[in-house]
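One chain of protein is taken out of this complex; the other chains stay put.
Up next is chain A:
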Amino acid sequence: MSEVRKHNELGSRRKAYREIQQETRKKAKSTRFQDDSSISKSGSEEPISASELNKNQIELPRKRFYRQRAHSNPFSDHCLDYPTSPDSMEWKNMYPGFYDKERDEMTSQVEIADIGCGYGGLMIKLAPEFPQQLILGMEIRVQVTQYVEDRIIALREQNQHTNGYQNISVLRGNAMKFIPNFFHKGQLQKMFFCFPDPHFKQRKHKARIITNTLLSEYAYVLREGGIVYTITDVEDLHLWMVKHLEAHPMFERLSKEWEQQDKCVEIMYNATEEGQKVTRNKGSKFVACFKRLPTPEDTE
C-alpha cells in the first residue's frame, strides 16, 4: 500500500515539476524561437532572453522527473508531428542562432543526426566540436524529448556569452518512418545510432532501427562519403548491425585504424547516457562505422 502511495506521490511531483518546466519552455520558445510579430510587440528588436522573464536563471532539468517507459513501439504512429516534406520544415525556430532574418534563410543546415538520441548526452559533447554544423537529435519518447529540449534551453541560457549550444536541437519523431520527411537527399554527413533498442525477439527484428530496407533510406539522406556510426553493448545486435550494413551495397565498413583517429568515435564511446550506464556496469561496448559509398552511375 505505502509503496503505491509513494509511487503516486512521486508521480504527482514529477508532473508538477514538468508543468513548471513546460511554462519555461513555452516562454523561451515564444521569445527565442518565434516569428517577428511577437517580438515587435515587445517593442524591441532583440528577443527577450529567458532570464529576463524568469528572474532566476534557468537550471538544468532533472532527469528523474522525466521518466518514461523504456520502450516505445516504432510501428504505431498516432499523434506524431512531422513536416509534410523537408521543404516545409521550420528549422529557424529550432536553431534561431543560425537564422538570417534579413534573407529569411538558414545559414547552415542539419548535417549531423543522432537517431534515438535519448537524453541528449552525445549532442552536448558534439556541439562544441562542430560549432558551424547543425546537429539534430531525434527521439520518439515525449518526455525524454522534453527533457532534452529543457536541457538545451538551459545550456543556451548559461552559455549566452559564447553563443554555445545554438547548433543542437531535438525533435520528437519516429526516425524509422519519417526520416525522409525531415531531410533532403544527401543532406546528412553523419548519422549516429547509439545503443539502439535491441528488440531481442526474432519476431521483433523488423522493429530494429537498422534493417536492410531502412539502410536504403539512410543511404538516401546521407551524402557520398557520409558516415554511419553504431555502438551497442549487446553483442548480438552489434553483429546484426554489422551484418546488415556490410551486406548493403551502399555502405562499406571503416577500419579500426580509422575509428581510432576519429574524434566522434571517442565521443560516442563515452558521452551518451546509455554508454555511461554501460561503463558503470562494466559492460562491453561494440563499435562499427560505415562509409556511404557513391551512388551507382546507372541509377538516379
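As a convention for this text, contacts are C-beta pairs under 8 Å (C-beta built on N, C-alpha and C of every residue); 3 or more make two chains touch, one makes a residue touch a chain; residues count from 1.
Rule of thumb we're sticking to: contacts and distances are computed from a predicted model.
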Name per UniProt, for the chain absent here [options: "Rab proteins geranylgeranyltransferase", "NEDD8-activating enzyme E1 regulatory subunit", "tRNA (Guanine-N(7)-)-methyltransferase non-catalytic subunit trm82" or "Alkylglycerone-phosphate synthase"]: "tRNA (Guanine-N(7)-)-methyltransferase non-catalytic subunit trm82"
Hidden-chain contact residue, picked from the options A:85, A:162 or A:284: A:85
Residue, one of A:14, A:141, A:177 or A:285, that touches the chain absent here: A:177
Positions on chain A where the hidden chain makes contact: 74-75, 77-79, 84-85, 87, 174, 176-178, 180-181, 185, 206, 211-217, 219-220, 248-250, 295-296, 298-300
